[in-house]
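The next block holds one structure in the form of structure tokens; read it before the comments.
Of the protein chains in this complex, one is absent; all others appear in place.
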Amino acid sequence: MNLTARDLGLFALMGAVLAMVGMFQSWQLAITILNMSLISAIMALGVNMQWGYAGLFNVGVMGFTAVGGLAVVLVAQPPVPEAWAAGGLGILLGLMLGVATILAAIAVYKHLSPGKLRGAAIFGVLAVGYLLTSYVFGPAKSAVQAVNPASEGYLGGLNMPVILAWPVGAVFAAGVAWLVGKVSLGLRSDYLAIATLGISEIVIAVMKHERWLARGVNNVTGIDRPVPRPVDLQPQPWVQSLAETLGWNVSQTASVLSGLGYAGLFVIVLALLIWLAERALNSPWGRMMRAIRDNEVSARAMGKNVTKRHLNIFVLGSAVCGLAGAMMVSMDGQLTPGSYEPLRFTFLIWVMVIVGGSGNNWGAVLGAFVIWFLWVQVEPAGRWFMEVVTSGMADGSELKQHLLGSAAYMRLLTMGVALLLMLRFAPRGLIPER
Amino acid sequence: MDKPVLIGDAMTGGYGGADILHDCTIAVDKGQIAVIVGPNGAGKSTAMKAVFGMLKLRKGAVRLNGEDITTLTPQARVAKGMGFVPQTSNIFPSMSVEENLEMGAFIRRDDFQETIEQVYDLFPILRDKRRQAAGELSGGQRQQVAVGRALMTKPSVLMLDEPTAGVSPIVMDELFDRIIEIARSGISILMVEQNARQALEIADKGYVLVQGANRYTDTGRALLADPDVRKSFLGG
Partner (left out) sequence: MEPLNALVSVTNFMLIPALAYGSQLALGALGITLIYSILRFAHFAHGDTMALGTAAVIGGTFFLQARGISISPLPTAVLAIPFGMVVLIGYLLIADRLVYRYYRKVKAKPMIFVMASLGVMFVTNGITRLFMGVGETRFEDGERFIFSVRDFRDFTGLAEGMALRNAQALTIVTALIGMVVLFWFLNRTRAGKSMRAYSDNEDLALLSGINPERVVIITWVITGMLLVTAGTLYGLDKGFRPFNYFQLLLPMFAAAILGGLGSPVGAIVGAYIVAFAEMGITYAWRRVFSYLMPEGLEPTSMMQLLPVDYKFAVTFAILVIVLLFRPTGIFKGKVL
């Protein structure tokens, strides 16, 4: 855990930039950027474990964060008794039947010798299993979704403390990662990339369309928060007196305080993760991982089970992404499956890791801060740029409207250029691996 | 004797690190067969690669027909009239035999149909299998494709890196016969061989390399007769 003066300087610079946002734009914005940067830093940390330690290319970050977010709903939301009564058992039974079908098919595959008989048997098992599952599952699902659909229509959660959802989110993501890794690790390295790309699309599809699970595109809102909401803080006398001292209005003070509460929690989690990750990296295990990354063939020859080690690290890294996803949902207080976009939740994280310095945990953290800051600030900058460009044009001209309207996409371009420039001219990133 | 067609003169160099070749000289005359033999790790293949320009020389020169080609790339040397058959992956496996030959003639802009016919005359089996993917052929037939491909540029020198590695003794004899036939047509042959005894039998000139330097140089027959060479390198 050794940072050079230069690294510290970079972090200090980043802090100064955020402070300037606070002074010149608003402190709310600064805190928002800070919190999202912290969450992104955790995601980047997860990706960095996979890429930096093991050279694994995960293009499904979005899926793992979304699964983590799902955990928040399932843990923290109150259960919906009517829905459980209407079809809870049917859904559970249906899910179990589905899993049993797959297990049965695997068992048939393992126990019968190859041939037409085996093919037919597997097909039969799958067909019967499918029919049974949909017979049980379908009606139960409709029944659940029909319960008070405007505000519920889903089974709800376990009504447990929301903080508990964070580790659960990590476990969910780890489970999905294990399945994907089991299938695609040990093959050509780009297969993992394509498989993760696929699973993340599927996770999002499931979350959007299985309304009994977490209301799908209807979103779950008003989820319990681990820190007081600004509205709850506003009436507090100490908040009001603090606002007076600072010369801010009360609502601003309250939202900054609430944001700082999150920031505190996130910093604790991030610090813990970095501490663990750094210890792991410098342990014999970490050295082995890097040895495998740098020369897979010789590591294999030395008797290391490369595929198994890769599976370990892939699951771990994905779990970290899931944790971050859960934290994000509990900060927003809502789960909106429609908002998960691969560019934002997968590829932007990659830009963070590459820009920050792959293989270096501090680099990933710094990259997250820098890139998230750019991501937020490039849009207004792009709009300003477009306004300058179009200032000479007649108001209301179609081209002007179009250019102003498309300013938002400048940031995709900027991110791409940033990634390409870093990859080409400073492939080791802002804080290189050492 | 007049000047050799191809000479790697006093070559010294390696793959960036320590030198592998030390003042090593390899030459071949027109229409003759020169064979490089020696123990494992003697730098046989390295010497061949140096002649072909796949390795940077620190000292020494390579001359083809009297012209200094030391600084040319391998591709440029092919254009100058050198043909090279690598030891492994020396064919295009998914392409047909005929396409392999066409690719050998890629740098030729004239009509090379005649050369293809010559290769088929030399290796009749290839004519029968012309439409078949080269990767589906037997080991010996693949070597024939590889040699045929290198002949397509009508080289003045043909270089073969262990052409008989991994083929059966019968196929090996057959292949050596063909190589003699190629040499008779006026093409000089430079080859590295693991099967030293058989190779020296057909060699006009033999080079015994040890640790990247010339140890013995003589006609193939003389080397075979030399008791020292026999004892150290030919197993008695």
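Order of writing sets the chain letters: A and B. Residues in each chain are counted from 1.
The rule is short, and it goes like this: a residue touches a chain if its C-beta (ideal position, glycine included) is under 8 Å from a C-beta of that chain, and two chains touch if they have at least 3 such contacts.
In this text, all values refer to a predicted model and were calculated from it rather than measured experimentally.
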item	value
Hidden partner chain, touching residue among A:86, A:108, A:143 or A:199	A:199
Option from A:13, A:413 or A:426 whose C-beta touches the chain left out	A:413
Contacts of chain A with the absent chain, listed as residue ranges	55, 57, 59, 130, 138, 183-184, 187-191, 193-195, 197-199, 201-202, 205-206, 208-209, 342-343, 347, 350-351, 354, 405-406, 409-417, 419-420, 423-424, 427
Contacts of chain B with the absent chain, listed as residue ranges	74-75, 78-79, 84, 86, 89-95, 99, 102-104, 106-107, 149
